[in-house]
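Note that one protein chain is taken out, while the other chains of the complex remain in position.
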Amino acid sequence: MNHVRQISKVVSLKEALSHIKRGTSLMYGGFGGIGSPPSIIEALLQMKVSQLDLIGNDAGFPNIGIGRLISEGRARSLLTSHIGSNPNAGRLMTENKLDVTFFPQGTLAEKIRAGGMGLGGILVDVGLGTMAEEGREKVEIQNKTYLIEEALTAEVAIVYAKQADEYGNLVFDKSARNFNPLVAMAADVTIVEAEQIVPNGELDPENIVTPGVFVDYIVQSEGVNWQWMWE
Amino acid sequence: MNHVRQISKVVSLKEALSHIKRGTSLMYGGFGGIGSPPSIIEALLQMKVSQLDLIGNDAGFPNIGIGRLISEGRARSLLTSHIGSNPNAGRLMTENKLDVTFFPQGTLAEKIRAGGMGLGGILVDVGLGTMAEEGREKVEIQNKTYLIEEALTAEVAIVYAKQADEYGNLVFDKSARNFNPLVAMAADVTIVEAEQIVPNGELDPENIVTPGVFVDYIVQSEGVNWQWMWE
Amino acid sequence: MDVGVDYRRVIAEWAAKEIKPGMHVNLGIGMPTLVAGFVPEHYNVMFHAENGILGTGPYPIKGGEDENLCDAGGFPVTAVPGASFFDSTMAFGIIRRGYLDVTILGALQVSEAGDLANWIVPGKRVPGMGGAIDLAQKSKKVIVLMNHTNKSGEAKIVKKCTLPLTAPSCVDVIITERAIIDVINNELHVRRILAPYTMEEVISSTEAELHFS
Partner (left out) sequence: MDVGVDYRRVIAEWAAKEIKPGMHVNLGIGMPTLVAGFVPEHYNVMFHAENGILGTGPYPIKGGEDENLCDAGGFPVTAVPGASFFDSTMAFGIIRRGYLDVTILGALQVSEAGDLANWIVPGKRVPGMGGAIDLAQKSKKVIVLMNHTNKSGEAKIVKKCTLPLTAPSCVDVIITERAIIDVINNELHVRRILAPYTMEEVISSTEAELHFS
């Protein structure tokens, strides 16, 4: 039959994670662990991958989310907005084993989005008069001063979605959305862990948050394998 | 009963449009007329409001969308990406009755979004080596040149939505979304014309495109009152 | 002296009085989260969580927690009618555009000018600013809830912050277990002294100059 099967981006965890190596720059979704991809993080722990350059909202908790990788010393640098919930990150930073750079949270989110949207950066006045402006180039627009914040991209992004179709269209789950749609756009290789994988056409085109064009690989989630703080 | 009624933003067209006066800067949703608010445009025509400073994707068609206002000479300036589909706009421009400034479409969209998000602007390399870079300030980031494009805001935005709840949460209809969610965020006063108005709680929080906090007034649409080109 | 649980609730209750019907409000982690419990439901206040929710409701009934419906502190919440979920750029767009009427957060130091320091203790704790800079700089009204003094008994209301700033000239009201203080034109005006403290105790535990009217 003259019929080419619709290309599916669904692969095994092993195949997807072959793109993450020693020294890879890696963006991750998640906010205090919520919305960080549990099965990918577990697999990365088992892969013994190290020297990662991480970019994401926070350092998770010691045994939750991206915190699991950070606590094990798998990162050499971290661009983030805070690490207060993971004392291991603070300890590694103090010991000069983890190079941490902080940005105001909204600025970090926009820097990642700018990378995903192919912009060079954004102008923002948040952080003027604080340490957040140190070393930043500035520009005046209509007599107001703005910081020039350049766009961020990464080699690989790991994303947690509620549903993905085979093409890679994504929807997220409530507050587990957070940075996921942003990092999904900003990496050369985007790997999505989905709770549920559905055929193309199953998701309402109106409600898709991340168009499939940004997604390279989809893996089936095995579910959250850590204990939440409130449990 | 100790019960304060949930505040509804639903008002009459007349009340909503009292915010639009001679010389008001006005952003509008719509792309070739699709997604421009028909009942608001009709009411503005009848109000005889003039000297508007318009900001939006295009000039519509002579008798479609924002083109109806432009054709009647109600605008004194227009920031847009093209006017090719409305010869009246070209004529008024040539006669120096309409001051037109062009931006690449994606740049215009991001400038409006930046205004809505409280950013000062964006850095973009689209348009380098063309007339689009004339008069623009530039900045070098990692040896690449970017144009500094400042954020756009307006006094009033007029928006067309498929559904609005009483708080102002919005969802849009297919390709009628276009610039609507962007202008909805970027004005001091945002007026939404909705096909359907529903009680709070009716819209799935997951699928809301524009959070109600950006919306000031909601009016009931009376439907499209122009003939499409393809009809 | 530490602020006990009762004091925390008293502070939160005073803070709640700053919230009016229909407002958009962000509550920081810790003491500020207690404020929600003192805001009448019929006020229809929309609580904003900077991880991506507008319209959070109270903690769910035990066993009804949803691991993917939590506030910025990571604690389970619910969603009120009219709530929406979105990504972090939208969450901070709402903040940056100035749509938050009130932000309530903690502090390490507040100065006479309303300067806020709450994100770093050089050489000691470096948790990072999170969303505090965005919130402090861009909210229409910033209310600080904190102990009047630190664990060593040192004043936290100071002439000039010695810790790195979160944002300059941003604080509008300071509420401690000892007093409610308004920051007006670079001056601290004591609105109310809270029992059992006396004016003398408030003055002596404050480094900055206080005005009484």
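All chains are identified by letter, namely A, B and C, in their written order; residue positions are counted from 1 within each chain.
Simple rule for what comes next: a contact is a pair of C-beta atoms (placed from the backbone, for glycine too) under 8 Å apart; a residue touches a chain by one contact, two chains touch by 3 or more.
Everything numeric in this text was worked out from a predicted model, so none of it was measured.
Chemist: Among the chains included here, which ones are touched by the excluded chain in the whole complex?
Modeler: A, B
Chemist: Of the listed residues B:88, B:178 or B:200, which contacts the missing chain in the full complex?
Modeler: B:178
Chemist: With respect to the chain omitted from the figure, which of A:30, A:56 or A:116 is a touching residue?
Modeler: From the options A:30, A:56 or A:116, the contact with the absent chain belongs to A:116.
Chemist: Which is it among A:139, A:208 or A:229 that touches the chain not included here?
Modeler: Touching the chain that is not displayed is residue A:208.
Chemist: In the whole complex, not just what's shown, which of B:11, B:45, B:198 or B:224 touches the removed chain?
Modeler: Answer from the full complex: B:224 touches the omitted chain.
Chemist: List the chain B residues touching the unshown chain?
Modeler: Those residues of chain B that touch the unshown chain are 31-35, 57-58, 61, 80-85, 90, 93, 100, 102, 104-107, 109-110, 113, 124-132, 162, 172-182, 209, 224, 228-230.
Chemist: Which chain A residues would touch the chain omitted from the figure, given the whole complex?
Modeler: 2-4, 6-7, 116-119, 165-167, 169, 185, 199-201, 205-206, 208, 211-214
Everything that follows uses one rule, which is that only the chains that are shown with their structure count from here on.
Chemist: Most central chain by CA mean?
Modeler: A
Chemist: Could you pull out the chain whose C-alpha mean position is farthest off from that of chain A?
Modeler: B
Chemist: When the C-alpha atoms of chain B and chain C are each averaged to a single point, how far apart are the two points in Å?
Modeler: About 36 Å, centre to centre.
Chemist: At what distance in angstrom does the C-alpha mean of chain B lie from that of chain A?
Modeler: 32
Chemist: How many Å are there between the centre of chain A and the centre of chain C, using C-alpha atoms for each centre?
Modeler: 29
Chemist: Can you list the chain C residues in contact with two or more other chains?
Modeler: Residues 79, 85-86, 89, 92-93, 95-96, 138 of chain C touch two or more partner chains.
Chemist: Give the residues of chain B that touch two or more other chains, as numbers and ranges in rising order.
Modeler: In chain B, 117, 119, 205-206 touch at least two other chains.
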